[in-house]
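Pasting a structure below so you can have a look.
Part of the complex only, each chain left as placed.
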Amino acid sequence: MSKTNSGFFFEDYSVGQTLIHAVPRTVSGGERALYHALYPARHALYSSDSFAQNCGLQASPIDDLAAFHVVFGKTVPDISLNAVANLGYAEGRWLKPVWAGDTLRSESEVIGLKQNSNGKTGVVYVRTRGLNQPDEVVLEYCRWVMVRKKDLDAPAPETVLPELSKVIPADQLVVPEGLNFSNYDFALAGEPHRWGDYEIGEKIDHVDGVTIEEAEHMMATRLWQNTAKVHFDLTVRPEGRLIYGGHVISLARTLSFNGLANAQMIVGLNAGAHANPCMAGDTVKAWSEVLEKAETATPGVGAIRLRLVATKGGEPFQLRTEEGRYRPEVLLDLDYWALMPI
Amino acid sequence: MSKTNSGFFFEDYSVGQTLIHAVPRTVSGGERALYHALYPARHALYSSDSFAQNCGLQASPIDDLAAFHVVFGKTVPDISLNAVANLGYAEGRWLKPVWAGDTLRSESEVIGLKQNSNGKTGVVYVRTRGLNQPDEVVLEYCRWVMVRKKDLDAPAPETVLPELSKVIPADQLVVPEGLNFSNYDFALAGEPHRWGDYEIGEKIDHVDGVTIEEAEHMMATRLWQNTAKVHFDLTVRPEGRLIYGGHVISLARTLSFNGLANAQMIVGLNAGAHANPCMAGDTVKAWSEVLEKAETATPGVGAIRLRLVATKGGEPFQLRTEEGRYRPEVLLDLDYWALMPI
């Protein structure tokens, strides 16, 4: 029998099943340096120990999205190796900062299943948790993917559709212990705009762009130990490698520094769609829209809900066609909560 | 007189000569992160401090092949700058783990010389040792290269051919102090297959592939401070840069995770041939064959001897033509010992 991993097929999942994902990973200043080399990352809290300490943290944590990618990457061999499409995210929350020296691992629980009417594929809903070395949950999110059946004669499972919040209520966001913006240094952070300066409905064109090279997205994707063939092997995708969706998320988020430099920490992921595939040679730009604002239980720390859109061309602020579909140049439509000084 | 290094020519070597290679190097979490970015590295012992500690080690060591590359890279200016071909490896052993913070340097002893009948080149045999900051040998290997003569009139040295083991006997392999697989976590390691599950003669197609980009192999090769021009300078190789053979070794070894996830630590290098040149654009795949199995003096730790073959196309498990030569798509044929939980 083959010793290699052929991944899970739709009929291999059952609701309530827990998947222990392999290959725990210790992160260090090396991962931080690479995050800065691979993305135009400039949020000061993730760049400087001094800045983070001035905000009440013990040190600069590993970037929130880097932590997400490490946790996500581990799930790929068990969840998305035979996936046809990554359909959505919900209820993502960052619960504890990840520090240099921490070791992360991932677990997923199957929380929903629905076979498609074609009988060839089905949708698998999982809740994934990232844990550190004392087994504290550092982040969690739900994700659903369309997965192939291997045995088309396998019976359809009972349909279970999880109830997922469209938006995480602001009072369920977790502000890291000790976070304190009372001495926040706006000059060192790079922009003067506070939480109070943003209006709901406001849109920001982040102006800058990056034309992606193959070596960069492969290095990023490998760094997160995401092994899906389509990102690496041109013999399985002669038309060009498909860029890992998370690479586009990190590019868009880091480009959004220009206009949202003080949206320091991502604490909630409400929803996300990879609207169109991204390939090397695409020039990624980003724009944001302020969707909601809320105070948190921590004085001085505000929560801002943002739509972050990544594009490969076209004008900013264009999202959908008249028929309501994503425009062809839209790569990503992400809905997240970040923390800002009030 | 020129101050730049023109390298050693065949007539510059003498049997018994010791070469102190330059530029010691301190390794850190940065080298580990880059190893994960440059190769699809997932062996858990080299990825996670927690996993390594659960196996009795103080922390996750620097990847065995990363340590090899650091040691090897230092030898290039003294041994292979004027080399025509890298002919073989033997008697490679990993003797001590390399930890983040260690400083490595290399020394080589010339153990054999044989001028070729054309009078223009000769074969130089060296035994290279990598040493850490308290001058403990962390790894050693023999290597022989064909080197040009500069002065064709220089007399041929007495031929000395070292006696080299074809295979390192299993009882000469060094199991790292403290290594203990009694609490080994197969779920976190990624596969259930133990040493006892592999049969001699068994072949494994590792399935995954990576199409190489120029920037990646150059960054890898530079990281090991290997300075051979052919890897970097298109004006000396307009047909394309030649990829450092060690890059192919690391690619093949990391691809072999899929089917050999529990072959955690490389402890012996019996033989190796870079069968054909590799260039950017090649899609590297790998397959393995189980050659031998042995117990070690450490209970629960088994040794497995593997042939690791890297290819750029073609079908798996094809090694040689009818005439006995390596097939044109074969890049690497490596024979090594690894440690696995019994």
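Which chain is which? They are A and B, in the order written, and residues in each are numbered from 1.
Methods note: a residue touches a chain if its C-beta (ideal position, glycine included) is under 8 Å from a C-beta of that chain, and two chains touch if they have at least 3 such contacts.
Please read these numbers as outputs of a predicted model, since none were measured by experiment.
Of the identical chains in this model, 2 are shown in place, and the full complex in the file is built from 3 copies.
Basically, only the chains that are shown with their structure count from here on.
Averaged C-alpha coordinates put the centre of subunit A at 36 Å from the centre of subunit B. The touching residues of subunit A, when paired with subunit B in their complex, are 2-5, 20, 22-31, 33-34, 77, 100-101, 103, 105, 133, 213-216, 218-220, 222-223, 225, 227, 229, 232-236, 241. By the touch criterion stated above, subunit B contacts subunit A in their complex at residues 28-34, 36-42, 44, 47-51, 60, 100, 187-191, 193, 197, 204-211, 213-216, 219, 258-261, 283, 313.
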